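Coming up: subunit A.
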Amino acid sequence: MKVRVRSFAALSGLLGGDAVELELPEGSTVRDALEALGKRFGRRVKDVIFNGEGRLARALKVLVNGRDIDFLSGLMTTLKDGDEVFLFPPVGGG
Partner candidate 1 sequence: MPKGYAGKILRVDLTSGKWKAEELPEGLMRDFVGGNGFAAKILFDELKPGVDPLSPDNVLIFATGPLTGTAFPSSGRWAAYAKSPLTTAVWGEAHSGGQWGPELKYAGFDAIVITGRAEKPVYIWIEDGQVEIRDATHLWGKDVFDTDEILKEEIGDETIKAIYIGPAGEKLVRLACIMDSLYRAAGRCGLGAVMGSKNLKAIVCRGSLDIEVEKPDEFLAVVDELTEKMKENPITGEGLPMYGTDVLVNIINAAGGLPTFNFQQGWHPEAWRISGEHMRDTILIKNRGCRFCWIRCARYCAITSGPYTGVVGEGPEYETVWAFGSQCGVFRLDAIHAANTLCNKYGIDTISTGNIIGWAMELYERGILTEEDTDGLDLRFGNHEAMVELVERIALRKGKLGDLLAEGWLRAAEKIGKGSERFIMGVKGLGLPAYSPRSFWGHALAYATSVRGGCHLRAYMIAAEVLGVPEKLDPLTTERKAEMCKFFQDYFAFVDSSLVCKFVTFALTPEDFAKAMTACTGWDWDADKVLLTGDRIYNLERMIQCREGVGRKDDTLPERFLKEPAPVGPAKGKVVPLEKMLDEYYRLRGWDVQTGVPLPETLRRLGLEEAAKVAEALLKKS
Partner candidate 2 sequence: MVKVLTVDVELCVGCERCALMCAFNKFKVFNPRRGAIHVVKMEPGIDAPVFCTQCGVCINVCPVGAIYRDPKTRVVMVDEDRCNGCGACVVVCPYGAIHVDPVTKKAFKCTYCGFCVKYCPQGALKFVEPEEALWLKRKSMARSLTASPTLARKLWWRPPMR
């Protein structure tokens, strides 16, 4: 199945600019997708996404189809074909 990943704000350049398409096996989770990114782009991206203990970096926000994964099933959230995964650093405004 195909899943699209994009990164924003201060992470804009992280994945080389535009959306990245990932080809993943059916039933893959958000963790699988993020690890696939780490494999494709190397240390630079891996270190932003995961902290030392292999958990999601505290400052990183991950949305699946607009919903924060904290309100789905976290990193174990299952993905389906056509899902959009967005990565945001903390942002704020008025």
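As a selection rule, all candidates are chains of the complex that A comes from, given by their letters.
Here is the rule we use: a contact is a pair of C-beta atoms (placed from the backbone, for glycine too) under 8 Å apart; a residue touches a chain by one contact, two chains touch by 3 or more; residues count from 1.
Source: prediction; values computed, not measured.
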item	value
Subunit A in this complex - touching candidate among 1 or 2	1
Subunit A residues touching candidate 1 - in the complex, by the definition given at the top	8-10, 12, 59, 61, 63, 65-68, 70-71, 84, 86, 88-94
